[in-house]
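The structure under discussion is supplied below as structure tokens; questions concerning it will follow.
Yeah, one chain of the complex is gone here, protein chain that is, but the others are all in their spots.
Letters A and B name the chains as they come in the text, with residue numbers starting at 1 for each one.
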Amino acid sequence: MIPFMRQMLLMVLLASFLSVGGVFFGAASQSFAISPEEQLSNPILEDRARGLSAQLRCLVCQNQSIDDSDADLAVDLRKQVRAQITAGLDDETILDNLQATYGDYILLNPPVNPATYLLWAAPFLLLGAGFALFWHYRRSARSAVADMSKDPEFAEEPSAPASDKAPISPKALGVLAVSIICTSFILYSQLGQPEIAAQPLSKRTAERDAAQAQDAKQDAALQEALMTAKQDVAQNPQSVESQLGLALAYARLDDFPNEIAALRRALKLADEAPIIKAMLAEALSRQADGQVTLPARALISEVLAAIPNEPRALFIAGLAAYQDEGFEQAITYWMQLAKTAPVRSPWPALAQRNIQLAAEEGGITLPEEWRPVLDEDDVSAIASASSDDQREMILAMVEGLEARLQETADDAQGWQRLIQARRVLEDEAGLLRALIGGARNFPDDKSVQLALLEHGLSGEPTQQWQDAAEQALDNLARLDNQGLEYLFFAGHLARLQGNANQAVIHFEALATHIEGIDGGFYDELMALIAELKTQ
Amino acid sequence: MSDKPKISQRPRLAFTLPIAAFFIFAVIAAVGLFGTINGTRQSDQLPSVLVGKPAPELPVTAFSDDLSKPLSEFSGQPVLVNVMASWCAPCRAEIPALALLSEEVPVIAIAYKDKRDDTAKFFAQYGNPFSAVWMDYDGSYAMKWGIYGVPESFLLDGQGRIVLRHAGPIFKDTISDVIMPALEALQ
Partner (left out) sequence: MVALAELGHFALIMALVVSVIQSALPLVPARFQLSGLASPLQISAMWLVFASFASLLYAFIISDFSVSLVAQHSHSAKPLIYKISGTWGNHEGSLLLWIVILVLFGGIFAMTSRNVDAKLRLLTLSVQGIVTTAFIAFSLFTSNPFERLAEAPLEGRGLNPILQDVGLALHPPMLYLGYVGLSLAFSLAVAGLIKGQVDSYWARMMRPWVLSAWSALTAGIALGSWWAYYELGWGGWWFWDPVENASLMPWLAATALMHSVIVVEKRNQLKSWTILLAIMAFSLSLVGTFIVRSGLLTSVHSFASDPSRGVFILVILLIAIGIPLLLYAWRGPQLVGASDASVISRDTALIFNNIILVIATAIVLIGTFYPLGLELFAGQRITVGPPYFDASFNPIMALGLIGMVLGPLTAWRKGLLPKFRFVIGSAIGGAVIAIGGGIALTGALSPAALAGLGLFGWLAIGILADMHHHVKWHRAGRFARLTKMGAASWGLWLGHLGMALFLMGALGDGLGKSEVTVRAKPGDVIALDDRRYRFVGISQNQGPNYGTVTANLILETLDGQEIARLAPEKRFYPAERQTTTEAAIRPRLSGDDYAVLGDGDEEIGYSLRLYHKPLVSWIWGGGFIMAVGGIMAFIGRRRIGASERGQNV
């Protein structure tokens, strides 16, 4: 069995790699260009080569000749030119050969052909036009002289300029000043971000040191985790769990080849378990900078053939479709993921987010229940409001959703959105209400029961929660026939209610199940039991 | 003004020349700009002069014996020749799309300035959608195809003539927008 937390921790970094970016052709501006080795030994031939190179455009550069560029293509073309010179071809033939392969674009001196007639004729046309204009000007200027016995303009002395002493009305000035300032403030309220304080570097030395220390600490922690995982593998070489732990440790260090190796060992030990196969597919994709590679795709289709709803496989399958620009296909996968993955896992939220992105990218209109709580109009309305108003508006929309669910309680998607919205708003009471509502209306949905129960693990459990939790535990018992989660939460609730004996019974039953699987948690559990027994 | 009566005698046409010249400039600039924005103008796609001409030869060394089909074996049907390299990042990105495309038309690779070991590693990591892979160690063969970067792809008709050149990686929309229409035109 793969413990729940571990599974989640191997969680997808992939989420950030929706599409694969690649840099195509870069431009070099500074260059050494021709290297000593390229040169021909015969200086006369080398001079010819340089001359030819200066007439050839480096096609991938920006207006550079191949003589001036470091680009790979420029190097190759220079080699070609020299090879042809050594082969005894004359300059014209060499230029013709290159033109035959690359077209006119390679010639810095545009060839004369119908497409360039105008270009080459331009200087002559312009000269002609210039002199025609000159002739025309002289004729008209002279006839104008003949027309006028006395040209008043000719004799015109520049009039003494009137000095600029226009009076300014104080009233108008005041109105103007006020309106300038007001308009500026209105514009500024749209553009400015006065709430962000200045962050001069000199005031941030402490912050920088802390960040560096934090990085160092994190590095050390990751290294230590790797050491522990390695020891664990050394002690239990046949344990799937240990190999997965090692893979996780490597993954956190971005050491993909080792992660993949560990996953392959785990896969072998676990008899090709589909869940581990999906993890391997994920690791392969991460190694390829997020691209779901062909080998990863093969693994995923094997996984889905075995377990149609395996969440990780569904997620990656959606990603592959997305990267192929099959947005509808991607949405189908992710919708399936959102429907089938446990509510408390990160999958539904990720799937929901990616569905939005894919819909946006592919220009697809989503069915009502898949749209975000806020549609585009809402978002733009909120964006244009001040930050206090924004919260108010969001709250109002969430309240509206909650009110609607009182009437149409069978809307599973609605309850899920409400739970998520309350969680984002950090509204604890509202979240509890949403969870209780969801758990009550969907007694057969295990994940929502668990989500309700988990809510009580953090903070001070209220009476309201305890009441609802009893009901949820009953549901869970019915659904899961007293599985691990049931045992844990039953013990937890009993302990809260002061029923130590009952708690010990449940916890001991849990302990027998997990002995030898999750060492750390087992030890904690045993300590808890011992503590309860003393009460 | 004193010279107002003379205006009618003078051709005013010359004075509209500047605005006309500016108009031509503005049209060119606007067409170019909007073409760049909506993607119809792709300045990195140089038209190939080899289109319509018989394809140049392939390199002589195959990647492996089972990937050594020469062009002649495909005669009578269209082929896509893809110039790629294990060291080129966009070449990785186009592998899934090439896999899709290989269901329609055989895809042959020219491994440009690549080492056999690196090519092998590349296939292990990203998969191999190619029907044949030819090693162009010094890049001299690919140069005859007039490539100016990797990846570049050439669509050949049944007679081995180049009908299309695409510079840059092939994605799914390249297949549907560029390659499939050309393939359909061949049939």
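The rule is short, and it goes like this: contacts are C-beta pairs under 8 Å (C-beta built on N, C-alpha and C of every residue); 3 or more make two chains touch, one makes a residue touch a chain.
Note that the structure is predicted; figures quoted are calculated from it, not measured.
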May I ask which residue of A:Ala122, A:Ala305, A:Ile364 or A:Leu457 touches the chain that does not appear here? A:Ala122
Consider the whole complex, including the chain that is not shown, and state which of A:Leu45, A:Ala83, A:Ala144 or A:Ala349 touches that chain. A:Ala144
Where A:Ser184, A:Gln231, A:Gln464 or A:Asn501 are the choices, the one touching the absent chain is A:Ser184
Touching the unshown chain, subunit A contributes residues 27, 29-37, 39, 54-55, 57, 61-65, 68, 103-110, 115-116, 118-120, 122-123, 126-127, 130-131, 133-134, 137-138, 140-142, 144-145, 147-148, 151, 153-154, 156, 158-159, 161-169, 172-173, 176, 180-181, 183-184, 187-188, 191-194, 196-202, 204, 207-208, 211
Logged for subunit B, residues touching the omitted partner chain are 1, 3-4, 6-7, 10, 12, 15-16, 18-19, 22, 25-26, 28-37, 41, 43, 46-47
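The rule we apply is simple: only the chains that are shown with their structure count from here on.
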On a C-alpha centroid basis, what's the spacing between subunit A and subunit B, in Å? 29
Looking at the complex, which residues from subunit B come into contact with subunit A? 1-3, 6, 9-10, 14, 44, 46-50, 89-90, 92-93, 95-97, 99-100, 124-129, 139, 143-146, 148-149, 168-169, 171-173
So in the complex, which bits of subunit A are touching subunit B? 20, 22-25, 59-60, 73, 76-77, 80, 99-103, 105, 133, 136, 140, 143-144, 147-148, 151-153, 284, 287-289, 291-295, 297-298, 320, 323-326
